[in-house]
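Please see the structure below; I have some questions.
Missing here: one protein chain of the complex. Every other protein chain is in place.
This part shows chain A:
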Amino acid sequence: MGDSQYSFSLTTFSPSGKLVQIEHALTAVGSGQTSLGIKASNGVVIATEKKLPSILVDEASVQKIQHLTPNIGVVYSGMGPDFRVLVRKSRKQAEQYNRLYKEPIPVTQLVRETATVMQEFTQSGGVRPFGVSLLVAGYDDKGPQLYQVDPSGSYFSWKASAMGKNVSNAKTFLEKRYTEDMELDDAIHTAILTLKEGFEGEISSKNIEIGKIGADKVFRVLTPAEIDDYLAEVEESAAATRRTGKIGNEEEESKMMTGGRNYTRLSIDSQKVSGSVCTPRWFFSRERGVKISPSHHLLICFHKR
């Protein structure tokens, strides 16, 4: 907690009623590497970019996804050193609970205690808030759970969430692709696809990290070999979609339900098209009254009558 020599808080209210240090902490989180989590029907997956400052860094020595207990894992976006402090404190709290109640700590309890620590650092004397947001993934008697904790100490349960640099694109992507009955393997694929969206450079098992927990209640960080397998599967289903897309006849179109993507078919008679100058996207929006956002993918196929 805070040093008692510094008897006043560094996080104080601005005239407009905001706690600016917390806002700045959130900015620090927003410039950190992207991480995300998805809750499936039978488990949770969390993933993050692992961009290292140089190829000289031994990537095996760096593990961003950490265990808090055998059945709870955590990933972060923001400042690595602050994350280590929180991991250490959370592990201790989990162990203290276990010693007292002789049972593993429930996910909600651990999240609450971690969030309390983070809140204390926004109000105690002589300390600054933590510059990290956490995604806590766990599986206990209440089933799979995913929580996000912010530097302010507030936490929410999420079905799917993202944090860090590419957060808005990632969240839009997740919103479209999330389904309630998703299984863990689908969730891992979706997580990879989401990371791929905003990834600078080539994605590989050396520059991402994935952790998962299933009904076996054991949180595990995937090995690079396992990540490679998943990457290959993702690549394959993407290639299949591209292949069928190129042919463009009706039967092939209806096969395009791979990779958890949903396609809506909009057909238009070409005679209606004449005389108008517009983009296909706008045209379909207007003609069909369908809201097509910029992140929708459009596949245009022409049929000759």
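The definition used in the following text is that a residue touches a chain if its C-beta (ideal position, glycine included) is under 8 Å from a C-beta of that chain, and two chains touch if they have at least 3 such contacts; residues count from 1.
Quick note on the criterion: contacts and distances are computed from a predicted model.
Asker: Of the options "Proteasome subunit alpha type", "Ribosome biogenesis protein NOP53", "BHLH domain-containing protein" or "Guanine nucleotide-binding protein G(I)/G(S)/G(T) subunit beta-1", which is the UniProt protein name for the chain that has been left out of view?
Answerer: Not shown, but named in UniProt as "Proteasome subunit alpha type".
Asker: I'm checking contacts with the chain that's been left out. Which of A:Y76, A:F121 or A:Y147 qualifies?
Answerer: A:F121
Asker: Have a look at A:D58, A:D141, A:E180 or A:E202 and name the one touching the chain we're not showing.
Answerer: Answering carefully, the residue with contact to the hidden chain is A:D58.
Asker: Residue by residue, what part of chain A touches the chain that was omitted?
Answerer: 2-3, 5-6, 8, 10, 12, 14, 20-21, 24-31, 52-58, 60-62, 79-82, 84-85, 88, 121, 126-131
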